[in-house]
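What you see is the complex with one protein chain gone and the rest in place.
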Amino acid sequence: MAWVNDIIQGILIGGLYALFACGLSLMFGVMKVVNLAHGDLAIIGGYIAVGVITITHIPVLWSFLIVVPLMALLGYVLQRTVIQASLDRSILTTLLVTFGLSVVIENGLLQFVNADSHSLGVGNAIITSSFSIGSQIIIPYLLLLIFAVAVVVLLGLQYFLSASRYGRLIRAVADDKEAAQLSGVDYRHVFGIAAAIAFGTVALAGIAYGMYSQFSPTTGTDTILLFAFAAVVIGGLGSLWGTLLGGVVLGVAQAIGAQINSSDQLLAGYIVFLAVLVFRPQGLVARGAQS
Amino acid sequence: MSVATETAARSAGDYRVTRSRRNVAWTGLGALVVVVVLALFPYVFGPGTTTIMVQGFIILTLASMWNLLAGYAGLVSVGQQAFVGLGAYFVLILNIHNLSMFTALPIAAVGCGVAALPMWWLVSRLRSGYFAIATWVLATTVLLIIEKFPSIGGGTGLSLPHTPNLSTAVLEAYTYWIGLAVTVVALIAVYLLLRGRLGLVLTAVRDDEVAARSSGARVGLARMLVFVVAGIGCGAAGALLAVSQLIVQPSAVFSVQWTAEMAFAVIIGGLGTIEGPILGTIVYMILQQTLASYNAWYLIILGLVAMVIAIFARRGLWGLVDDHLHVRLFPVGYWLWAPGSNGRRGVIPRRGGRHS
Partner (left out) sequence: MSEPNGRGDRALLEVRDLTVHHGQLRALDHVSLQVYPGEVYAIIGANGAGKSTLLRTIAGLHHPTEGSITYDGKDVTRVRPERRATGGIAMVPEGRRLFGSLTVEENLQVGATHARKGPWTIERVYELFGWMKERRNQRTAQLSGGEQQSVAIGRALVANPRVLLLDELSLGLAPVVVQRIYAMLPEILAAGLTVLLVEQDVSQALRVATHLQCLLEGHTTLEGRPSDVTPAQVEAAYFGLAGAAAGPPGEESEPLWRGSTTSSRGS
């Protein structure tokens, strides 16, 4: 029954993947920007957290209070300047620019921070322990907490998009930015808000990842970016719950892969990703009206 | 003037279309001179210099392939390292079976072309961002699969077991010449492809895909051809890498850094121009050599410069040269001669634009 344990952990880690993915999905859905630097932004969030904790000595669990708004602000600024400038040229340019950004960030980190892995140690003893169901199923509290946070954030984001004024503007601009301009909406500002949300959520996910596992300067592209993309593609664009489903499917696929052969964990996930890309690129939860 | 007479005046028969001829002869001569000079390098310079030149050949070959993909076919691939790695591993495998690494190189290149076909089947229906990510996932998947085979080195890699019994200098020289040959063939192949029908189709698609399709252009076939050619080219570069390094390590040959380097070289030199990759590779090598002791700095600077150029100077450094001097070393275009005119019709400047 050990594999049941792995499956459950796979489901829970899917929440983290979904948290990584929702920012990517938002930026692609609203601005048609594929942000190849998305994973690196999570790592930057992690490193900023390390720095903040070192300086201010606040508990790891509260570091997000500083890091997330900081990253959100960075997202707004980056979107209004660099990303908007490349969007004005073409979609190709945004791909090139975000790829360049990714390489610059990674090598910048390698240069200024050493290449070793870091981990945000979690101080609170309760969090590091686990609880058991029966004798075979052991679930770390931390993982459960991360899953809960992911679900809460996704719920909050869903509510924001459907019920708030800015959420409505984001959806409108995503549908037709020219028509939004005709209604007096400066879509560049709305894009900035969407980017701020994307950067904020991915930073939160990066901190969570740092607590649960280790990261190094290259983890952004090695691991996180592809996971985030896999979750978005598998779940289908345009639906936050689809992204959660995508994350869970990815997590479970990896758990099954790990069961077959411990080194096949990543491979299993990528094969599922490729399969979805080829056979059902619109994802498992396809939104009819919007692509 | 009434509508009827105006239309008559525009009838096609009065216009002429010619290829650009004059430049090619001079460029061809110049290129021949350059190649001959380069071929003499091993007699003049020692292995230190020729090794660096081989690195340059690898980057130039990769860059011209990536330019073909992204600049002409609109396919932004972030996974070309798959072919670099496959090319290297083909050489390794063939060498394990007692084939000389020099003979293995062209076979490896062809092998990569074949491997490109199923890959194209997987990714061909995807567009821009999805395509980019798919190529990246594909490359990572290939890496993970190859690492599972201990007979070719598993996760740590393997040296080429049957290297020729030659002195270092001679080995380096042979490597250099084969590298030069690979690069020259790659550039000529790209030039000929773009000067022919493929180039026309790709340019038409670049301007308006729907119109191109409806005029009968086989767009899918054109793109597939480009992908396969790029696979062969990158595979040849990877094979060259194996030959020059004499060892094949998966994390090195499948590294996404190859894509970064070829992409940056192309963007800086000039995306969508044939001369661009050459210029970009030169810039890249200069930066790499001067900043070699500063580890990751050259990639950071390269990346920043590439980003700035992508936004502000779409056609890169060569584009800037071209705009000001109107020079084409490798002309692939056509000239349109209006009825009764003698001089060249220049490019009509674009006016107006969108305000959003």
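The first chain written gets the first letter, and so on, giving A and B; residue counts start at 1 in each chain.
Heads up, the rule we're going with is that a contact is a pair of C-beta atoms (placed from the backbone, for glycine too) under 8 Å apart; a residue touches a chain by one contact, two chains touch by 3 or more.
Nothing here was measured: the structure is a model prediction, and the numbers come from that model.
Screening A:A85, A:V151 or A:A172 for touch with the missing chain picks out A:A172.
Checked against the full complex, the candidates A:A180, A:A228 or A:L245 give a single residue touching the omitted chain, namely A:A180. One chain of the complex is left out; on chain A, the residues touching it are 165, 168-169, 171-172, 174-176, 178-187, 289-290.
Note that in this section only the chains that are shown with their structure count from here on.
Averaged C-alpha coordinates put the centre of chain A at 33 Å from the centre of chain B.
Put simply, chain B touches chain A in their complex at residues 70, 74, 76, 78, 122-123, 125-126, 128-130, 132-134, 136-138, 140-141, 144-145, 148, 256, 260, 263-264, 267, 271, 295-297, 299-300, 303-304, 306-307, 310-311, 314, 356.
For chain A in complex with chain B, the residues that touch the partner chain are 28, 32-34, 36, 82, 85-86, 89, 91-93, 95-97, 99-101, 103-104, 107-108, 110-111, 177-178, 181, 221, 226, 229-230, 233, 263, 266-267, 270-271, 273-274, 277-278, 281.
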